[in-house]
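Beneath this line is the structure, given in structure tokens, with notes to follow.
All protein chains but one are shown in place.
Our next item is chain A:
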Amino acid sequence: MTDTSDDIPGIGQYDDFHTIDWQRDIARDRMRHRYIVKKRQDSFWDLLKGAHDAWSGWVCVLLVGLFTGCVAGVIDIGASWMTDLKFGICPQAFWLNREQCCWSSNETSFDSGNCSQWYAWSEIFTSSREGFGAYVISYFFYIMWAMLFALLAASLVRMFAPYACGSGIPEIKTILSGFIIRSYLGKWTLIIKSVGIMLSVSAGLSLGKEGPMVHIASCIGNILSYLFPKYGRNEAKKREILSAAAAAGVSVAFGAPIGGVLFSLEEVSYYFPLKTLWRSFFCALIAAFILRSINPFGNEHSVLFYVEYNKPWIFFELVPFIGLGIIGGFIATFFIKANLWWCRFRKYSKLGQYPVTEVLIVTFITAVIAYPNPYTRMNTSELIYLLFSQCGISNQDPLCDYNRNFTDVNSAIEIAAAGPGVHKAVWLLILALAMKLVMTIFTFGMKVPCGLFIPSLALGAITGRVVGIGMEQLAYNYPKIWIFSGECSTGDDCITPGLYAMVGAAAVLGGVTRMTVSLVVIMFELTGGVRYIVPLMAAAMASKWVGDALGRQGIYDAHIALNGYPFLDSKDEFQHTTLAADVMQPKRNETLAVITQDSMTVDDIETLLKETEHNGYPVVVSKENQYLVGFVLRRDLNLALANARRIIDGITGQSLVIFTSAQPVQNLGPSPLKLKKILDMAPITVTDQTPMETVVDMFRKLGLRQTLVTHNGRLLGVITKKDVLRHVKQMDNEDPNTVLFN
């Protein structure tokens, strides 16, 4: 195929909901590149064009990183402002949230974040902050603001960009594996997703903004790739930019650039050559840098959950850490199964027809249950920060109500018995755990932008902190046991419950998403705790093993299976002994639809296109000798025939369609139509005795869309990607009819 096949408009592009042909796009790109390199010596202008082609990849990811950082900064500031709007307002400077409003007030007391400059809603209407009336008014305003935000989010999504709902990561995984979903990464989706995630998070729902940030970054990547035709017109090359953009998305969501690159490698991308690794690295770096420079909140917010513990962990603590990993795996498996059950219920019942109402009801229930418990009332990120942090001098929460005297800020914290505040806090935390688990099951998958990371981290942090407090009190009450002797007998605090919270958070998140390396890197970039890599790794491994033993798929793969996307997972191994002949189309009683290379007329081809629905047709020498010549796509045929009828004179229904370059013999009748340009003369073929393991491997590694099956050199049938997917599902005893798209 030469470059001049582009003169037929639309050739080389794909239809919506179709799989791309990686081989064809990579070949086109290589040809384009060779053409530019050859022309480089011609003139200075061509030299410039060559240089532009070489650096366009880097410029593209630079712009993607810039815009992602800016959008992430806007989302952070907007969300943090809107969240506090549920509680009150700062009248003099309404754009400040509670913490910023009280930032420079020079009152001396240590009230828990409130100050005279910040007005709670109860204060505006009843001039008091305490009392039953104030509580009721605050409750009412909390619910009202939450419902307003949720209503706005749901109706904006429904009205402007229905693709903006959900997390986005399952669909981006499918897109990156070679599927086309038009407008999924478009500008309206970008705007509505950004606005929607701000509104959803502020509504107090049990969701996070990390998954949507990946979607937003991919939208930015998709839009900016159209500035560079090298990427915009070639779907396979565009996916390099999208991988880099996904890395930038996680990088700005967590402030974790390296974690973002590893996340893109492990979770989201399908093909990840080294060149994409460099580009993702650069993109994540630029995005993190821009976000850091925009960050208006001061130095203390640069690392999301910055922790600094006084003491390292004891070796024996690995046992409770692994125990936390196992518990995290159980919680995560329960969450995945329950969420899938609920999503399936929503898909097939009447509930799915009332999306906005569903959002409102869930928000109402969440707000009503969340307000009384101070640990669910606060922002989930604040809760996680509180659970991770050590009980030091500046921690006023009842969780830190120990019987200890703080005589000196700079000395080590002594071990102490838990006061009554700690017991009450532990009960409240356990209630919060149950409530968050149930609410997240019903929240994830709603028709508003929603993410999963922060709720999972919160669940794990609560579990970990409770276990940590238990261990700490064990060490205080029985300091003579051999496991605690040594470090714990000096009177200083040797068990840090915050570390347990961190490990628990990593365990649950790892169990839900089945990440390993990227999880550990994200956790220690989130907390700055590089000394705790070994506990994190131990917990992540334990959680993954338990999760894999109980249920094979992580949450994203499970949603891909639920939606029926044509995603061929590269992690599973195909272990059955079927052959290519068992899977190929046509089945026994059907005939193979072929096109001959020079004996079909335009009318014949149009009839064939109408009567069959295949996406492509093999071209053979003749109907008697079905020797393979090549493969032609339905879309290309349609476009070429329509173009020919419009532009070329003398083409009628009786014109012969020639797929070879030889001159036709006859001169009577209408002039023939030469369509060699749209024929792919190098289709991948296998023989009918090829084992399906090899065929599945080829589909995975080469990114094929279809392969032709031959027998003794003659064409026998076609295997498409959908056939492979259905076969894999059938072999795993699942319903093959759930594979929906082409």
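Methods note: contacts are C-beta pairs under 8 Å (C-beta built on N, C-alpha and C of every residue); 3 or more make two chains touch, one makes a residue touch a chain; residues count from 1.
We take it that contacts and distances are computed from a predicted model.
Not every chain of the complex appears here, and the one that does not is recorded in UniProt as "TMEM9 family protein", selected from "TMEM9 family protein", "UBIQUITIN C-TERMINAL HYDROLASE 22", "NADPH--cytochrome P450 reductase" or "Golgin subfamily A member 7". Touching the chain that is not shown, out of A:61, A:156 or A:207: A:156 (per the contact rule at the top).
Within the complete assembly, A:348 is the residue of A:44, A:348 or A:482 that touches the hidden chain.
For the chain missing from the display, the contacting residue among A:74, A:413, A:431 or A:517 is A:74, taking the whole complex into account. Within the complete assembly, A:183 is the residue of A:128, A:183, A:652 or A:689 that touches the hidden chain. By the touch criterion stated above, the residues of chain A touching the omitted chain are 15-18, 73-74, 77-78, 81-82, 91-93, 95-96, 100-101, 103-110, 116-117, 119, 123-125, 152, 155-156, 158-163, 165-166, 171, 181-183, 188, 191-192, 195, 198-199, 294, 296-300, 343-344, 346-350, 352-353, 355, 393-394, 396, 405-410, 445, 447, 559, 562-564, 609-610, 613-615, 634-635, 638, 722, 737, 740-742.
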